[in-house]
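Only a single protein chain was left out; the remaining protein chains are all shown in position.
For clarity, chains are labelled A, B and C in written order, and residue numbers in each chain start from 1.
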Amino acid sequence: MIAGDVYKMESHSVSNIVQRGGTILKSARSKEFMTPEGRKKAYDNLQALEIEGLIAIGGNGTFTGAMIFGNEYGIPTVGAPGTIDNDLYGTDYTIGFDTAVNTALDAIDRIRDTASSHDRIFFIEVMGRDSGYIAIQSGIAGGAELVMVPEVLTPISQVVETLKQGWSRSKSSSIIIVAEGDEEGSAQEVADKIKVQVDENADIRVTTLGHTQRGGTPSAYDRILASRLGLGALEGLIAGQKNVMAGIINNELVYTPFEDTIRLPKPINEDLLRMVKILSV
Amino acid sequence: MIAGDVYKMESHSVSNIVQRGGTILKSARSKEFMTPEGRKKAYDNLQALEIEGLIAIGGNGTFTGAMIFGNEYGIPTVGAPGTIDNDLYGTDYTIGFDTAVNTALDAIDRIRDTASSHDRIFFIEVMGRDSGYIAIQSGIAGGAELVMVPEVLTPISQVVETLKQGWSRSKSSSIIIVAEGDEEGSAQEVADKIKVQVDENADIRVTTLGHTQRGGTPSAYDRILASRLGLGALEGLIAGQKNVMAGIINNELVYTPFEDTIRLPKPINEDLLRMVKILSV
Amino acid sequence: MIAGDVYKMESHSVSNIVQRGGTILKSARSKEFMTPEGRKKAYDNLQALEIEGLIAIGGNGTFTGAMIFGNEYGIPTVGAPGTIDNDLYGTDYTIGFDTAVNTALDAIDRIRDTASSHDRIFFIEVMGRDSGYIAIQSGIAGGAELVMVPEVLTPISQVVETLKQGWSRSKSSSIIIVAEGDEEGSAQEVADKIKVQVDENADIRVTTLGHTQRGGTPSAYDRILASRLGLGALEGLIAGQKNVMAGIINNELVYTPFEDTIRLPKPINEDLLRMVKILSV
Partner (left out) sequence: MIAGDVYKMESHSVSNIVQRGGTILKSARSKEFMTPEGRKKAYDNLQALEIEGLIAIGGNGTFTGAMIFGNEYGIPTVGAPGTIDNDLYGTDYTIGFDTAVNTALDAIDRIRDTASSHDRIFFIEVMGRDSGYIAIQSGIAGGAELVMVPEVLTPISQVVETLKQGWSRSKSSSIIIVAEGDEEGSAQEVADKIKVQVDENADIRVTTLGHTQRGGTPSAYDRILASRLGLGALEGLIAGQKNVMAGIINNELVYTPFEDTIRLPKPINEDLLRMVKILSV
């Protein structure tokens, strides 16, 4: 918008991109848009091009910018939740989350294949600075022994306790999922703390998935969710919605004001947390 | 139950199976259970083993048997919906459906990669004798030009019309998803009918996915759904439920009487049908 | 070449395409190039653009055209073997073959997951009009009971015999791979013939993979092979080679005259054929 780099897309513009990971837009965080001058430029360009509404794909940073821009210039914006962490209030799931969970799950499955010796402990770090959703869902699906998330305090002593219980039931190995935002630190830091307390000779291995979770062919669930939310954002905009995010809650399309998605924390799913405990026994 | 082939499972019994497709139970349709004598044997075995409740995983055939058995002998049964077609009333999704959709989608993506010549038409047959769910979801996710399902009449003339419109907009190729239960016949039969009407020289190719959709590593979604429904079935049984199927509707656990799951047709999702039409333009 | 639609490629032109299936060139069979007039146009365009050599990626059709063009106008061409069937004399493997085998193998694995009942027979049709390489390699890797290929006559009576032997050893199910060019017909036709001879009630299922084998993210093996052969073709051209195909035989880069790759049949790998028989017992 600031550079006036605008391209008219039609239905054939998206042929043959549905199976690709990443973005074809190549847009990224813009420092200039955070300044009044930058937003003025953007507005002038939109005016010149007779563009009357925006759809913004992203998370709270994107929506904050859109809200400020909307308040300053009156251009209506509807948001679509595009963050893989699933950390947005106002929708059950965000676009990219299901693919990220399946990527993490694939790693857990592969590591489980190699689990043969008695006292081997695997730590797998997954994304989630403020949110344990990827950790919890991949942990349940992969049958992890323990899941460490930012929303729940899991002290090292409890991890050690769980490991020892597992060994007493002669589990062949243990897999622990660590969300990157866990209060005990990264998977490597957690592993180092555990090593001291368990046994210096314990065979401890760390896998850090990093940006692998942000790429890859999107899953069917994510593509359908993206289609529904894209259509919902467009139809909302046409119907006069503004400064709201389109989301799906309990299978229904819902519009939530940007100020709520930005201000309110997404509650963790208590049912899933309970299931982690039951299934990891 | 009839053979008295019973094995006590504990939590470690399911270690290292969560990532496998197929079944470890190796149970299959039983003709003997359809006879009063077979069910008597099953009941006697359960009595001898002091088994007081059952969880039945399957579709309407399974639930019909469970209901008759429950009425005859008073053994309570709770069902879990395990059919890949997603054709069961009483739950938004069935166990295995998400994996099957992703398998079909992978095939569509691969075929799309090869689409380069102008007048090539691909027909892909997916599962669904009475239900178009796999066809519709994989069709939306894969950007198919047309989806043919049992619930909606799509005459050959309409398929030909859609193909010709696509060519006039210079689409490079067309992908048509055919549910196996479509009223126009199998993908091969539809292709043969189309060939005659379009152009004898048209390059028409058929892929039949068959049982590939029933196997493969289950997706994260399916594993979490199976965990929720398995737990729901167990807790329902303990709480005194019987002759009901555990399902998830709008994210809530719901118990639906077997007689309803058997009797009532699952409505097709109108939102998704609408999206097929919008996205295939 | 005929249309003069030429684009100068540099190293960054191929950034971010290495992981994609299909072709970015979008070239296809040209009827015009089969005429002297078409080739004259192509030559004139190359002259005007000062292009002095060609690398042709494809199979015998491509190489035949290149050879005729080279003989007429003296433009040197080196070929790279790009056919998924691995049916070219002059190289152990062709580009795309390893990916196609893995795609077929994935289907076999998925179907094997579902194999639980006693008398179920699965037929899987893989590509290979004149060549059984995909069938044999995926059959060995997937543990198929039988592989039917164009190079070896496998009468229906022998298939029936093999199936009956398997049942007598209580194999739970049988998987038979049929190359599309088998003399007994397509997988569906073979299945129909078998059904009559085995048992009208036998549970026989057919999967036809079709063009799924031509797409998908290329395997590591295929990308490295393509890199070696692309480099080999380029360095051959610079060194004065012409009318030859670059291939890899026993890990060595080898240039084979087009007339040999076109004229000579690729022998089937006897070691692998022997292994099919040993492993399917």
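What we mean here is this: contacts are C-beta pairs under 8 Å (C-beta built on N, C-alpha and C of every residue); 3 or more make two chains touch, one makes a residue touch a chain.
Because the structure is a prediction, the values reported are computed rather than measured.
Among the residues C:Ser138, C:Thr154, C:Thr208 or C:Gln241, only C:Ser138 touches the chain that is left out of the figure.
Check C:Asp5, C:Glu50, C:Glu200 or C:Asp271 against the missing chain and you find that the one touching it is C:Asp271.
When the missing chain is restored to the complex, the residue among A:Gly22, A:Gly61 or A:Pro265 that touches it is A:Gly22.
Contact between chain C and the unshown chain involves residues 11-12, 14-16, 18-19, 92, 98, 101-102, 105, 109, 112-113, 115, 137-138, 140-143, 169, 171-172, 217, 219-221, 223-224, 227-228, 231, 250-252, 271-272, 275, 278-279, 281. Chain A residues in contact with the hidden partner, per the touch definition given at the top, are 20-23, 26, 28, 103, 106-107, 109-117, 122, 188, 205-216.
Criterion: only the chains that are shown with their structure count from here on.
Averaged Cα coordinates give chain A a centre that lies 40 Å from the centre of chain C.
Chain B and chain C have Cα centroids separated by 33 Å. For the pair chain A and chain B, the distance between mean C-alpha positions equals 28 Å. Annotation for chain B: residues 109, 112-113, 115 touch two or more other chains.
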